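Written out below as structure tokens is the structure these notes cover.
Heads up, one of the protein chains got dropped from this complex, but the rest are sitting where they should.
As written, the chain order gives the labels A and B, with residue 1 at the start of each chain.
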Amino acid sequence: MFFLNWSASTGWQKSRMSKITPKAAMDKPELSRRVSYEQLPDALAGVVVGCAECHTLNPETHKDSFDHNGYQVHTVVTPQDCSTCHSVEADQFKKNKMSHAYGNLEDNLLYRELTKSVTGMQSFQNMATTLQDPDELTLSDACRQCHGTSVQVEDFVVRETFYGDMEFPVLSGWPNQGVGRINPDGSKGSCSACHTRHHFSIEMARKPYTCSQCHKGPDVPAYKVYEVSKHGNIHSSLGREWDFDAVPWTIGKDLTAPTCATCHVSLVVDGEGVVVAERTHQMNDRLAWRIFGLPYAHPHPLSPDTTIIRNKAGLPLPTELTGEPVMEYLIDEAEQATRRARMEQVCTSCHSQSWVDGHFVRYENTIEKTNEMTLTATQILLAAWEKGAAKGPEQGNSIFNEAIEKMWVEQWLFYANSTRYSSAMIGADYGVFANGRWYMAKNIQEMVDRLHLKMKEE
Amino acid sequence: MFFLNWSASTGWQKSRMSKITPKAAMDKPELSRRVSYEQLPDALAGVVVGCAECHTLNPETHKDSFDHNGYQVHTVVTPQDCSTCHSVEADQFKKNKMSHAYGNLEDNLLYRELTKSVTGMQSFQNMATTLQDPDELTLSDACRQCHGTSVQVEDFVVRETFYGDMEFPVLSGWPNQGVGRINPDGSKGSCSACHTRHHFSIEMARKPYTCSQCHKGPDVPAYKVYEVSKHGNIHSSLGREWDFDAVPWTIGKDLTAPTCATCHVSLVVDGEGVVVAERTHQMNDRLAWRIFGLPYAHPHPLSPDTTIIRNKAGLPLPTELTGEPVMEYLIDEAEQATRRARMEQVCTSCHSQSWVDGHFVRYENTIEKTNEMTLTATQILLAAWEKGAAKGPEQGNSIFNEAIEKMWVEQWLFYANSTRYSSAMIGADYGVFANGRWYMAKNIQEMVDRLHLKMKEE
Partner (left out) sequence: MFFLNWSASTGWQKSRMSKITPKAAMDKPELSRRVSYEQLPDALAGVVVGCAECHTLNPETHKDSFDHNGYQVHTVVTPQDCSTCHSVEADQFKKNKMSHAYGNLEDNLLYRELTKSVTGMQSFQNMATTLQDPDELTLSDACRQCHGTSVQVEDFVVRETFYGDMEFPVLSGWPNQGVGRINPDGSKGSCSACHTRHHFSIEMARKPYTCSQCHKGPDVPAYKVYEVSKHGNIHSSLGREWDFDAVPWTIGKDLTAPTCATCHVSLVVDGEGVVVAERTHQMNDRLAWRIFGLPYAHPHPLSPDTTIIRNKAGLPLPTELTGEPVMEYLIDEAEQATRRARMEQVCTSCHSQSWVDGHFVRYENTIEKTNEMTLTATQILLAAWEKGAAKGPEQGNSIFNEAIEKMWVEQWLFYANSTRYSSAMIGADYGVFANGRWYMAKNIQEMVDRLHLKMKEE
């Protein structure tokens, strides 16, 4: 009964959608535009974008369409629908690994094993544990809250409504707003992961709280690091005076320190209106290194679909287990330089070149050193497998299940990771005692202790 | 010398208390009322509620009363005092487990053991530790900060004041604003736990920061989960435009996403003024399941006094050690359905029924699965006791003291718990890597490792 949805209707009333037609939006000066269509369906040109304008788009591809007083409406509005007015952003987002977040987890055998080791039920019998495959509801409630579910029409059901009995689709994996959601129309992703319905507020998308929905845990502590950085402090202390709604976003005038969006997404200009960075919805456009989620930091993958990657050992990993990058699937140094240069354009709007140079030298050193510490942890794990202190992959066992294996995972998934984020944004303690170098160092000692204790045990 | 208390006097001046008489407050339309008395003492009807109006109430029951220029005043204003004008809320609060938070901890033998294991001093001699009973000051500084202290008049002392020498009571367990405080007048609880003196601001009570005072740690990460949820993000990003002071609280108009209070406490109405949920100060009124603080999630207890509960094994627990609920002391399925329906009324103000249905199916699955993972941990602990890897309760030992026992406690007190909160509010990583399923899975493997290592040790 979303027509009596009070937050949807009032949110929408407060939104820009309710106040300007797509045509008028396109008539704005280029840098001020928030739409990017080449051609607009006639029906949309002259009206503001209300409920029906989105929820009745593309009925032919929407398997979740249902009849509503003679109109075909659908529940799940998708990037394909949004691309009607925001085609450039939708196209960029297709090149964004985030839009592939479902498949990159689900169709990578190694990640599926990791997922299973986290979400599968364990039972205890005869002094040992066994691990079952995770159920669908748990997966939807865990990894897929951020990565996205696969939303499929399972059935139709009749419900009593204000307008009489109506038939609604029954959706699997629903509700979900994960950034890599598989939609009933076959498209990938969910714009409302960041552009929360039904405000669709650019202010909200630009505030760091939005990113924190998915980027706050120990596996990806971006928000936590930002929060204690100087940038984050300025935002917390003085941000209430900033203009989060201005397009383009003018450094020094609209904001005096960056949020996540400033450095990674937004169209930003300097005080004379000169473009500092173009808007991008491919969020690694300004990033040379991929610093989280994998055992070693490495250059960004060429394709947003990372399931195609194979290292020399045949594993779907962008590096060998001992850290060497599989360059065939990764951006080369020239592309890394291009992306770093884009980011430095943003940095040098507020910082001198020597400041920025000093920063990046440190950051790349930290990437190298954290990779080294992961290698050390990996060598201990290899010794554990060799010495029989844990059951290794040679015998077809998972590499994620036993305690010492999970310690190894934390080395890179939590600690190396946190240290790199801290370096990238100067988040002080997240590189030391708050899941940083202290834990990298301690974890190695714990792994060595465990290795020797388990060897005696055999 | 609270008569020269600058924050008290200025806070009060800014409060509604200083601006409206109880009589005028009662004359408001029913849904706008913030008072609920049946009959008011004559002395209070026609004046605004200042210092004396509260601090001189019910002197006969207040053992902490003392003479102040001919008036009997008391330091500790209690729910019994507040009930003079807010009788309905005070009565509801009596049925709220929170008001029993002191006794439910103190008078439950098992919880007293847990408390001792956390707060008692440990010493090390002859290669082993011994555990002493905790001292009163430590208890007041630890568990009782939230659960409440027992505030008793220990003595009287003369102090020099602005008005000459005056005699003041010396109170045990003071200061304290714990929600289950035992007061000198015999009443239970502290309204100022949430309604911070002397603003008594409904705005503050409705903001999630108030709940975070007690509900942020790993044992009850409600605020942390809320913060990274979509609801929390909307509040952080757009909440500064909301009206936190309106009574009733209108969804869509005064607020566009819920805070803790919206779902659990407040009187909320829809855009047409229709009541969506009645105000309640029995916070489990809209909750079917009790998801924290005990080894297994279970239906809410019938009585706010949980010390009366006994399972089949004779333990003061609402489930067996293996998870079966002790239904005799718990609400039945019909009552669970009633409470869930109350909550769904709030949900469906902004979400479709299929959204809400999908959400609750997942949530109840997560309750079941987290209980299973606790059972597995319990079975490992039972094996440890049986095999002599830890000293079990059979020999009269505490079940909370040894390392492997503490690992078991973390399984349910931290990890199962966090996972359920994440499911309830869609707090993404708190159900996975931030104290969620990752830790449930890892902890089981750590317990098994420890079990085997300790068995070899013997």
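Keep this in mind: contacts are C-beta pairs under 8 Å (C-beta built on N, C-alpha and C of every residue); 3 or more make two chains touch, one makes a residue touch a chain.
Predicted model only: the values in this text are computed from it and were never measured.
Trainee: Which of A:Ala45, A:Leu302 or A:Ala428 sits in contact with the chain that's absent?
Mentor: A:Ala428
Trainee: For the chain left off this view, which of B:Trp174, B:Tyr296 or B:Tyr415 is in contact with it?
Mentor: B:Trp174
Trainee: Across the whole complex, list the residues on subunit B that are touched by the chain not included here.
Mentor: Residues of subunit B in touch with the missing chain: 1-2, 4-11, 14, 75, 117-124, 127-129, 135, 137-138, 140-143, 145-146, 159, 168, 170-171, 174-175, 177, 196, 199, 201, 203-204, 207, 209-210, 212-214, 216-220, 240, 401-403, 406, 413-414, 450, 453-454, 456-457.
Trainee: Since one chain isn't shown, list which residues of subunit A touch it in the complete complex.
Mentor: Answer for subunit A: residues 227-230, 232-234, 236-238, 240, 251-253, 256-257, 270-271, 348-355, 358-359, 361-363, 365-366, 369, 372-373, 376, 379-380, 383, 422-423, 426, 428-434, 436-438, 441-442, 444-446, 448-449, 451-453, 456 touch the chain left out.
What we mean here is this: only the chains that are shown with their structure count from here on.
Trainee: For subunit A and subunit B, let me know how many angstrom lie between their CA-based centres, rounded off.
Mentor: Distance between chain centres: 34 Å.
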